[in-house]
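Complex shown without one protein chain; remaining protein chains in place.
Per-chain residue numbering starts at 1, and chain names A, B and C are given in the order in which the chains are listed.
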Amino acid sequence: MEPREQPEDIASSARLETFADGVFAIAITLLVLEIRIPEPGENVARAILNQWPSFLAYITSFLTIGTIWADHHRLFTVIRGTTYGFLFVNVLLLMPIAFLPYPTAVVARQWFEGKDQVVPAMLLYGGTMALVAVLFRVVWRYASSRGLMSAEATRSRAYRRRGELIYRLAPLIYGLALLRR
Amino acid sequence: MEPREQPEDIASSARLETFADGVFAIAITLLVLEIRIPEPGENVARAILNQWPSFLAYITSFLTIGTIWADHHRLFTVIRGTTYGFLFVNVLLLMPIAFLPYPTAVVARQWFEGKDQVVPAMLLYGGTMALVAVLFRVVWRYASSRGLMSAEATRSRAYRRRGELIYRLAPLIYGLALLRR
Amino acid sequence: MEPREQPEDIASSARLETFADGVFAIAITLLVLEIRIPEPGENVARAILNQWPSFLAYITSFLTIGTIWADHHRLFTVIRGTTYGFLFVNVLLLMPIAFLPYPTAVVARQWFEGKDQVVPAMLLYGGTMALVAVLFRVVWRYASSRGLMSAEATRSRAYRRRGELIYRLAPLIYGLALLRR
Partner (left out) sequence: MEPREQPEDIASSARLETFADGVFAIAITLLVLEIRIPEPGENVARAILNQWPSFLAYITSFLTIGTIWADHHRLFTVIRGTTYGFLFVNVLLLMPIAFLPYPTAVVARQWFEGKDQVVPAMLLYGGTMALVAVLFRVVWRYASSRGLMSAEATRSRAYRRRGELIYRLAPLIYGLALLRR
């Protein structure tokens, strides 16, 4: 995309991290908006228990996006700087991440009440997770091939394996979907 | 969780703070969305007075989350850095904090209009606050046991007592609930 | 509030600014959510023209909150650091700022369609603005009396006058309300 980048085009990644953190922060809190406040006079305990898929969706989405954020954070401890092209690759990665609360909510709603609709819901969720994993790898490759990563990190297998936690989540989800049928 | 962490794995906590601040900023403003704008022609003063539980919920939530934020801020003035595991402990802490506007709104709606439903609402609120307090302590312990805290802060009783303000809020809430019956 | 603060309790104000910026960013964009997307087949031009009070509310709120943000930014160029108590004073200031989109939307809706309801709407708006102005002054006083401000700024009249732009907006609003009757 940006093959003509010269060394002096490498800028600090501080602002890329601030922007990404903003997107992560919004995505991670989004599903709290889905939980309905009981009306006055309504039985509060029952209203809350009946909504437990929404609570579960909030917790799942929080832990998933929190994990991806921690991986993104860890990746950027070995990133030396950013180029114009690298900003775009990161925007691409953030797109399915900010979308993740949606499939999480779809799965939660279908899991308990719409049994025959669980599989398409899981496909949407697993597909989004797979896209996050693929784009995470693209960000990694882009950074290491353009010299944006510390030499040590580019060589080290230990560092390389670090971004892979989320890879293992997608197949797990599919496994659960099969069990669920 | 991450017992094999070596010293070189300690990274700056700057980005953890930026992310936490984003989550705090969203959580603290969330309840303004719950206040309904009067329709044209509707009596504005009455529409606003009738909604005073929503206003109270906004103020309570703002002051509570503001206090927790200030405590988080104070804690991090003695944190020297972060590890991968410490990121997760902080994500866990942020989960009930971002959820806090929900029980606050539930209590506010039931307090004045759904009298017999106040106790379950208070249990939800107090339980969330207690979870915040417990996880705050977990963050503190994790940081001091992994050497992420300045030696002085780990020893000092004055510093240790600092995170405890929110501890005292939860029992207060329960006390109020009992009085309210 | 915190009279026993010792010099070593002064921490960097960087995180206070990040948090405030998050609250400002959310508040400033909030009213875009109030603008209704026309249904398919609905006359788009008419649907947009009929909603012009909502557009005006968005613009007004953006410019007002943008101005307050710029003043907050300017104030913090002369702030040397922060204490635990100063964090709370700033949380208090942020409370009416994050609330500001609400009275702005109330005024916009009543201004054109609910003529006899303009005055209470204006009182709500003007009152919120006045509260922002008063708390801005409290933040200023707190900072200068606790030694959180550079000595030059504490003395200088030019610096002191800087926070006063928003002061002049509240009476202007009231003037407009009187003209409007």
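Everything that follows uses one rule, which is that a contact is a pair of C-beta atoms (placed from the backbone, for glycine too) under 8 Å apart; a residue touches a chain by one contact, two chains touch by 3 or more.
As the structure is a prediction and not an experimental result, all values here were calculated from the model.
*Asks:* Among C:62, C:125 or C:142, which one touches the chain that has been omitted from the display?
*Replies:* C:62
*Asks:* Touching the hidden chain in the full complex, which residues of chain A are there? Just list them.
*Replies:* So the residues of chain A touching the missing chain come out as 11, 15-16, 18-19, 22-23, 25-27, 30, 33-34, 84, 87-88, 91-92, 94-95, 98-99, 101-102, 105-106, 109-110, 112-114, 117, 120-121, 124.
*Asks:* Which parts of chain C are in contact with the chain that was left out?
*Replies:* Per the touch rule, chain C residues meeting the hidden chain are 17-18, 21-22, 24-26, 28-29, 32-33, 35, 37-45, 48, 58-59, 62-63, 66-67, 69-70, 73-74, 76-77.
In the analysis below, only the chains that are shown with their structure count from here on.
*Asks:* Under the over-half criterion for shared residue numbers, do copies chain B and chain C use the same patch or different patches to meet?
*Replies:* The interface is built from different residue numbers on each side, given that under half of them are used by both copies.
*Asks:* What's the distance between the Cα centroids of chain A and chain C, rounded to whole Å?
*Replies:* 33
*Asks:* Going through chain C residue by residue, note those that touch at least 2 other chains and give them in order.
*Replies:* Counting only residues that touch two or more other chains, chain C contributes 22, 25.
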